[in-house]
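With one protein chain held back, the other chains of the complex are shown just where they sit.
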Amino acid sequence: MTAEENLPITIENSDGTTVLKPSGDVDLSGAPELRARIAEVFSDPPARLVIDLSEVPYMDSSGVATLVEGMQLANQAGATLVLAGMQDRVKSIFEIARLDTVFKIAEDLTAAKEL
Amino acid sequence: MTAEENLPITIENSDGTTVLKPSGDVDLSGAPELRARIAEVFSDPPARLVIDLSEVPYMDSSGVATLVEGMQLANQAGATLVLAGMQDRVKSIFEIARLDTVFKIAEDLTAAKEL
Amino acid sequence: MSETPPDLTIQLRSKPRLLSSVRGMVLSLTQRVGFDENACGHIALAIDEALANIIRHGYEHREEEPIHMSIWVLQGEAKGIRIMIEDEAEQVDPELIQGRDLEDVRPGGLGVHIMREIMDDCRFEKRQQSQGMRVIMEKYVNPGRPDGSSLPSSTQET
Partner (left out) sequence: MSETPPDLTIQLRSKPRLLSSVRGMVLSLTQRVGFDENACGHIALAIDEALANIIRHGYEHREEEPIHMSIWVLQGEAKGIRIMIEDEAEQVDPELIQGRDLEDVRPGGLGVHIMREIMDDCRFEKRQQSQGMRVIMEKYVNPGRPDGSSLPSSTQET
């Protein structure tokens, strides 16, 4: 299996907002692909990065670590990072890790663009 | 785990129709419970037995064998056996076993009572 | 090819209530390998039938007997999965392991038929010990065979 097969990620840009949308589990196998895409995005930072998690049924601490890293990159770049459309099962790991208050979290993509 | 935990089955009677509704996988572990309930029903045969499969996400050949047995009991008793609300994944095994034309199959409970 | 060590091996005891765990594993694995949802469900069914037959026929419903599964994820051109399932029950002539005529509707006699219909390859053997049978099954994501994709995929309507 190639990296693409591990975790397909689409990317869209409009009006200073970049949306990354992974489709699949963000675990030890999928997280490196997400990490690479986030790094790419911040090589030329947008005003806002939205990570659309609506098609992520599962995330483990590798995924969470990748998002914490993303938040640090966003802070350095003076950009806003928003997590959108999180499924309940994924929300649970943010709660266990006490990180549910650290991220900007939006119900869906539309709400994310207003944050 | 007790037999009940393996496959919970509810039973309802009205107007000569008995409805058996298993909730769970009808595999080698759940089929014996369904077999026992069908046998019970035919100890005092109703005019019609509907087996509501809407809450059965999985069935293997033990389940299918149990239903074929049920059909034979129904035929002996001059009763009608109808399978209702079958999920697609379950339908597939009836097709592989070429039994999709042998059973009376109804979309849902309402349709089953009109067959 | 069977000489490559398997990616996963599983030992389970012959308890019917463990079958759903094996199916859960197989569903996730086959999805990962790239099978479509329909094929994933079918492969889980074929493996479930093989295990159920060992419990019923090999071990006559004794619940503490060992079953050994080995799974290879097949890469490259023939992308797919190979599963070997072995028991320690009395050996039988592999020729005798076959289902009933499908026209003859009666309870039972479907398991082996289902396994053969679903998998691209399915063969029974005696193990090289004095005890135990083995079944080896293979299924490819894109079987380059004319009959490869002839399985009925379930339809929306009755």
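Structural remarks
Lettered A, B and C in written order, each chain numbered from 1.
Convention: a residue touches a chain if its C-beta (ideal position, glycine included) is under 8 Å from a C-beta of that chain, and two chains touch if they have at least 3 such contacts.
No experiment lies behind these values; they were computed from the predicted model shown.
Against the chain not shown here, chain C presents residues 5, 7-13, 15, 17-18, 20-29, 31-32.
Panel shows chain A; residues 1, 6, 25, 27-29, 58, 60-62, 64-66, 68-69, 72, 86, 88-89, 91-93, 95-99, 102, 105-107 of it touch the chain omitted from the view.
Heads up, the rule we're going with is that only the chains that are shown with their structure count from here on.
The centroid of the Cα atoms in chain A and the matching centroid in chain C are 39 Å apart.
Rounded to a whole number, the gap between the C-alpha centres of chain B and chain C is 25 angstrom. If each chain is reduced to the centroid of its CA atoms, chain A and chain B end up 46 Å from each other.
Multi-chain contact residues of chain A, defined as those touching 2 or more other chains: none present. Across the assembly, chain C contributes no residue in contact with two or more other chains.
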